[in-house]
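In this view, the complex is presented without one of its protein chains, the others remaining in place.
Chain IDs A and B follow the sequence of writing; residue 1 opens each chain.
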Amino acid sequence: MKKIAVLIIIIAFALMSAYGQNDSAPIEPKCKLEVEDVKNDGGTKAEVYITPQNNPEEVDEYNLKIFSEFEGQKRKLKDIKIINNQKRIRIPVNTDNVNTNVIAEVYVQQEGQSVKINSASVKTKGAWFDIKLINSFVAAIFFISLIMYLVSRARKGGSLFVRKIPGLEEIDNAVGRATEMGKPVFYIPGLSTIRDVATIASLNILRSVGQKVAHYATPLKVLNRDPVVLGVAQEVVHEAYLSAGRPDLYNEDDVYFAAGSQFAFASVAQGAMVREKPGAVFLLGMFWAESLILAETANSVGAIQIAGTDATAQIPFFIASCDYTLIGEELYAASAYLSRAPKLLGTLKAQDYFKAVLLAVTILALITNLIGIDFIIDYILK
Amino acid sequence: MGTILWSTFAVFLTLSIFSFLIKDNPFYKFAEHLFAGISVGYLVVITFTQIFIPRVWKPLMNSIDTGNILRSAFLIIGVFIGLLYLSRASNKYSWLSRYPISIVVGFGSGFAIAPSLNARVLKQLHSTVVEDGQSLLNIQKIIAFFRDPSFSSLYNATYGPLLVIGVLVVLIYFFFSFKNDNPVIKYTRTPALLYMMVGFGAAFGYTFMARISLFVDRMNFILNRWWPLIQNKLM
Partner (left out) sequence: MNWEKIGDFLLSFKKKSIYLGMFILVSIPLIMKMSTRTYITEEVESIYDKVEEVYEYNQENPNDKQAIFVSIDFAPSSKAETSPMLNALLRHAFMRDIPVLGWAGVRTAADYGIERLNSVAKEYGKKYGEDYIYLGIAYPFLQAVLSLNSDVRIFSSTDYYGTDTYEIPIMKQFHSYNNIGLLVSISSTSLSELYIQYSNTLFDQDVAAGVTAVNAARLYPYLQSDQLVGMMGGLKGAAEYEQLVNKLEKKVIGEDVKNYLREFYKKKDPSEYEKKYYEPKFTETQLINKMNSRKLARMGMSSQAVAHFYVIILIIIANVGYFIKRKYE
């Protein structure tokens, strides 16, 4: 009986002391705080991770403050309440400068006071090389070396095959028909400047048209909008007539400046077409909203029209109203085919090879993706 | 009063331009030339006040004031190289204009190559293989169509394969290294043209919509902004 009484007393004491301990020692607010620099960026970003380590009953919310410190200047970036759900939370941080100290501090409310329980910091670093774009870098290097190799091969006289564009024989037909009807040929090398690839391609085709026209002694009119293009066009036509052995037929005034502004040009060209009734009209180069005005007028005077542009929005109008249209890249290909200029030929060939590689990679990616291998789409095409 | 005057003038110009639909006439010519003249004048002024002053003059004065010699030197050198463009006017010194051109072109292409390759080629091909993490050649969707043939399951089943085929045949269409009678070129030509024509048709429809919008806006201006103004004044 005594023993039992002693036991009860001991248990009672133990319980009381346990209770008393609970009462006197307060819970310790804890959390895990990680501050990490974002790799592979310009050097301004960091990430803060906070993982609460108390039960929600013990601490229901934490207060996270994030500061940036650059050249001694400390600035508060964020001041966030983190509700304790015992999960790891990611907070992205952006600073304004590279090499900034990002400082994170966690506070908890205790007895009406905010108490700092944890802090961490990191210095942001900038990367010299953007790993994310390495696929583009490799592709660019590959493409550029392809161009350089093929251009140099074309320069050395290596044979580079380019197939004939179906529209090209139409050029001969058009010039031939204009000659039969005894009507002039009109050529408009687009409305853009000499810096536009389409303009350059068009001027190459103009050379070949000029030779044919000179051969048949058919009058040729070239209407220009840009003064620099005008100068080049005059030179090109003159040279074409020379190479065809008919420099006597060349008249500088036939290659002329029509107008500087877009729609003024369109109305001048329209007027000229209505007055002179050309047998063939070439609209090759860069065109904008005036495309339909030009094509429709040429159609109304009964001319054969060959058009070509890389302006996607204008191709439909040309297709609807012209006899033959060179679509997009066909314009460049036609110019390379006709001029045989090494630079153009080499570039066109390089594009072809590059396209072939991309096509192969895409097909491979499609197949591997179907069987569950994502290597290509994750690392090459991304 | 000023508003009415200017609005009426705008209406007059709009109608002058529309009058071209009947016949080329002096009103149209007047409006066209006025527009051309004003655009050039406006651009000259805006270039001076909104580009030269804030981008060159003010920063230069600022950096001289604060003694930032490096920055002012950069600006002065930049302006000097830019001015070399004007050498085109002289036959003897026009070669100098190549310096600014080479800097602009060099920076422009160097800066553009990697991102444009990424944005316009690689990412586009990526989305030819997968969309939202799912393969475009999704056999499950085709099976789903046969199990439950409906309009939406047909769309789901064909959308991906049609897109993939379209990209491949159009890419092959612009392939110039094979002869025209090469079977790959020969048999993909018609489908490629078909795809392109559908694309051009869509572009055409959109362009038509744009042109009509311009007309609608002008008519809206005349009927719903200018006319109420006149009505208020007269009544």
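Rule of thumb we're sticking to: contacts are C-beta pairs under 8 Å (C-beta built on N, C-alpha and C of every residue); 3 or more make two chains touch, one makes a residue touch a chain.
Worth saying up front: this structure is predicted, and the values here are computed from it rather than measured.
Although one chain is not drawn, the whole complex shows that of B:98, B:120 or B:186 it is B:120 that touches it.
In the complete complex, the hidden chain is touched by one of B:162, B:216 or B:230, namely B:216. Across the interface with the omitted chain, chain B contributes residues 21-22, 39, 42-43, 46-47, 50-51, 53-55, 58-59, 62, 107-108, 111-112, 115-116, 118-120, 123-124, 126-127, 131-132, 163, 199, 202-203, 206-210, 212-220, 223-225, 228-229, 232.
The chain not shown here touches chain A at positions 42, 44-45, 76-80, 94, 96, 130, 133, 312-313.
Criterion: only the chains that are shown with their structure count from here on.
Measuring from the averaged C-alpha position of chain A to that of chain B gives a distance of 13 Å. Listing the residues of chain B that touch chain A in their complex gives 24, 32, 36, 39, 113-115, 117-118, 121-123, 125-126, 128-130, 135-137, 139, 164, 167-168, 171-172, 174-180, 185, 196-197, 200-201, 203-204, 207. Remark: chain A residues 133, 135-137, 139-140, 143-144, 161-166, 260-261, 263-264, 267, 312-313, 315-317, 319-320, 327-330, 333, 337, 348-349, 352-353, 355-356, 358-359, 361-363, 365-366, 369-370, 376-377, 380-382 touch chain B in the complex.
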